[in-house]
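These notes are about the structure you will find just below.
A single protein chain has been omitted; all remaining protein chains appear in their positions.
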Amino acid sequence: MNSAGERFRITLWGESHGPMVGIAIDGVPAGIPLSADDFRDDLARRRAGAPGTTARRERDEPQIVSGLWQGHTTGAPLTILFANTDTRPEDYRSLTEHCRPSHADRTARIKWHGFNDPRGGGHLSGRLTVALVAAGVVAKRCLPQLRFRTCLTEVGGLCTPARFAETVEAARAAGDSVGGVVECRITGVPAGTGEPLFGAVESVAARLLFAIPAVKGVEFGAGFAGSRMRGSQYNDPIVDAEGRTATNHDGGINGGIANGNELVVRVAVKPTPSIARTQHTFDFSAGRMEPLVIEGRHDACIALRCGVVVEAAMAVALADLML
Amino acid sequence: MNSAGERFRITLWGESHGPMVGIAIDGVPAGIPLSADDFRDDLARRRAGAPGTTARRERDEPQIVSGLWQGHTTGAPLTILFANTDTRPEDYRSLTEHCRPSHADRTARIKWHGFNDPRGGGHLSGRLTVALVAAGVVAKRCLPQLRFRTCLTEVGGLCTPARFAETVEAARAAGDSVGGVVECRITGVPAGTGEPLFGAVESVAARLLFAIPAVKGVEFGAGFAGSRMRGSQYNDPIVDAEGRTATNHDGGINGGIANGNELVVRVAVKPTPSIARTQHTFDFSAGRMEPLVIEGRHDACIALRCGVVVEAAMAVALADLML
Amino acid sequence: MNSAGERFRITLWGESHGPMVGIAIDGVPAGIPLSADDFRDDLARRRAGAPGTTARRERDEPQIVSGLWQGHTTGAPLTILFANTDTRPEDYRSLTEHCRPSHADRTARIKWHGFNDPRGGGHLSGRLTVALVAAGVVAKRCLPQLRFRTCLTEVGGLCTPARFAETVEAARAAGDSVGGVVECRITGVPAGTGEPLFGAVESVAARLLFAIPAVKGVEFGAGFAGSRMRGSQYNDPIVDAEGRTATNHDGGINGGIANGNELVVRVAVKPTPSIARTQHTFDFSAGRMEPLVIEGRHDACIALRCGVVVEAAMAVALADLML
Partner (left out) sequence: MNSAGERFRITLWGESHGPMVGIAIDGVPAGIPLSADDFRDDLARRRAGAPGTTARRERDEPQIVSGLWQGHTTGAPLTILFANTDTRPEDYRSLTEHCRPSHADRTARIKWHGFNDPRGGGHLSGRLTVALVAAGVVAKRCLPQLRFRTCLTEVGGLCTPARFAETVEAARAAGDSVGGVVECRITGVPAGTGEPLFGAVESVAARLLFAIPAVKGVEFGAGFAGSRMRGSQYNDPIVDAEGRTATNHDGGINGGIANGNELVVRVAVKPTPSIARTQHTFDFSAGRMEPLVIEGRHDACIALRCGVVVEAAMAVALADLML
């Protein structure tokens, strides 16, 4: 289903090349000052424009159509719409039979018996992350005590930020794409945040993070690297009465509950599946593998635009647990 | 909250050293043959006994107290109880002030203002996974078309199964512990399984997987390694009319929806935080760091017992999406 | 929260005098033919215009902005917007301090600490029922086997339909209002529909029905009158192999589960609280009771427009239980 959250509940809708995408946010406390301007910075971080990002340009002007009055949230559902303006549905004509590899073209078609909107991924498109970013902005306004530091720690397997741009450019020039790893660090999460079992900070966050297209891995603290340590190395000893730990291999979470230290999460973003070079894949109308050239405008490295989306998912998760 | 699932909903309760742990499973179809015997194999896989596992011995006899009649499920909630018999609460006396590093002792205490049951982790204990394994057995009976292959692919950073036992033994002998990586592969998941966004196979599965104590990372298909590939390498071309793919870097999931290929998930399990050797950590009653020796009976490698729990979480996730 | 439903889930937003009200419907099966025209009849039944209804005129043109492609539902969330055009927020200036009796002015103000949109009831307005009616239309399209017969059985305490109009007119002429009772009968509900306990047909329906402003009572079958019968009179004997019953005091539901007979529900609608004549009620700014004259345009009998809303709520409830 297209809703998540118990106390800060988001509901998303829309398609990549339909008239708009939107989000309704339930559980926003009354009295929080909010305006369309507050969305500008985070939406800009997500927007295309840098080398390696898609040529599709959306203005991403948030239209707040409910839940706001006289510049403050009212406590009623806050609904935000984003018009789709730069659509080119004609780019996607032939994809229903000749499915793009590692895309959802075929799974969506099977799931919805061919009635899904196939244009640009339809409902299963990265376009919907604009609404998630908007939810993140609202969540952050509700939780001003939180501080987020989000960055790309890897691009195409390289860990040297100075070389990220050239890596992406080399891939793009080769008609190819690269993936990356996004890291988000959050301070200000009070110890005691989170619930047991399925309400663990990791559980609530991972559910949202894996809803972001192209995310295929999530780890907290030392994560997979931590599984290679011994307990004596891994364990985070407490060093003071505030509960600060000498190391932070647990990423600020014990037993699913925040311990007051920095919350650390890393997300693996796969390479953009839409690449310029010809691919060979099955054509269901032809009944055999055929060369496929993907039209449309695409990112050579979707991870470049993913940071703020990951941050938004974390903000929404924490709003759900903290409000 | 201690419930998960929309159509196959599980609710867990109990404490490590209380009288019992239990689970209510709602949404089980009527008419499925089931008996206490069906639980034997999976419970045995989770049970301690092998070198490197805890000395605590529970009989893990499932008591089915509702939802079963004349050997078949009735459609009403299926409730299963497991008595705790081999408890030693006296081992945990001093832990409330002198918290075990990388354990939930302190976070639980803060969250519940000191009213939590602190004995052996209380409600936040691996003991509750016995109930999750039972839910997995029921889920598997509901979905007989699924085939699970689950194994440890790493122990203590080593990828050579022949050397796992000695790695664990070396850690144990050193008063230490090791982590590991569990991989679960599932065939038989029909293409089209899963929902958009927060109902993605990855989202639903990850929420359950991160509820397992000691799990700190989850990846699907190529996961983090996939983020280091180029699109041209990563993309899984479709090779036939059944939708089979030449490679399976996406782990059988596109756009959150199963594509009919093998579903592949890997889980990072941290080293058991309870280790025999002395640790230095803050003592809240003393107001300074003090040496801590952990009593109690513990696993040197909790990952050894985690495979069937991971498998159970996947079975429960798929039951929720497929029923 | 502003969502209801597990399998057919609706989320509503908007305010009486804001730019629009809207609804997102999740769980609509793919492939159902649908167009804006399909909404015309039910929206017309709700619309004002008859004697005794408000002078506010909204065009109620449904704008379907997601989940529809090439004339069929796609399986993604179906979102429908209704612009508010005939608003007169200036009518509601003074109501925040001098609250209208039996209205939500004061409770909304307390709940949201004065940040609620007070114009025309804001989010707590009958205006939102336009979105519920739209959801009902979609639910009916999903369940074409159902047949609804809905009527007013009482107006102002009278049970003679021929005299309803004059009763309303007499109240209106006296600057007053009347209530009524709406009855909805549904055939085609398959035996076995409904879940135990909180998923009872009555439970799921009542939750939605009581969300309609002015509804203060709900009964199924013989309802309150049934509580005055003896068991030997009340009990509905089964008369044939199809399970038809000689009487239908249970309103087609046994143990919360439909028995295949006609489903019967009745709803008590209170008199419109906004009346033209002067009322005396506490003025919080003056600190004493003061005469209040309510501006704005109102229905003398809101029950006249309620039938299709009740029907919509029942359709939504059944869609949630039957899909």
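For this structure, a couple of remarks:
First chain written, first letter: the chains are A, B and C, and each begins at residue 1.
Assume a contact is a pair of C-beta atoms (placed from the backbone, for glycine too) under 8 Å apart; a residue touches a chain by one contact, two chains touch by 3 or more.
It should be emphasised that the depicted structure is a prediction, and the values quoted were computed from it without experimental measurement.
Among B:46, B:98, B:111 or B:298, only B:111 touches the chain that is left out of the view. In the full complex, chain B makes contact with the omitted chain through residues 1-3, 9, 11-15, 18-22, 24, 26-27, 30-31, 65-67, 69, 72-79, 111-113, 115-117, 122-123.
The missing chain lies against chain C, touching residues 1-4, 6, 12, 99, 101-104, 106-108, 110-111, 121, 123-124, 128, 154, 156-157, 171, 174, 176-181, 191-192, 194-200, 202-204, 206-211, 213, 215-224, 226-232, 234-241, 243, 245, 249-251, 253-259, 268-275, 277, 279-282, 284, 287, 289, 303. On the side of chain A, touch with the chain left out of the figure occurs at residues 6, 76, 196.
The criterion applied here is as follows: only the chains that are shown with their structure count from here on.
Measuring from the average of all protein CA coordinates, the nearest chain centre is that of A. For this pair, chain B with chain C, the centres built from the Cα atoms lie 45 Å apart.
A straight line joining the Cα centres of chain A and chain C is 38 Å long.
Chain A has residues 1-3, 12, 111, 123 in contact with two or more other chains.
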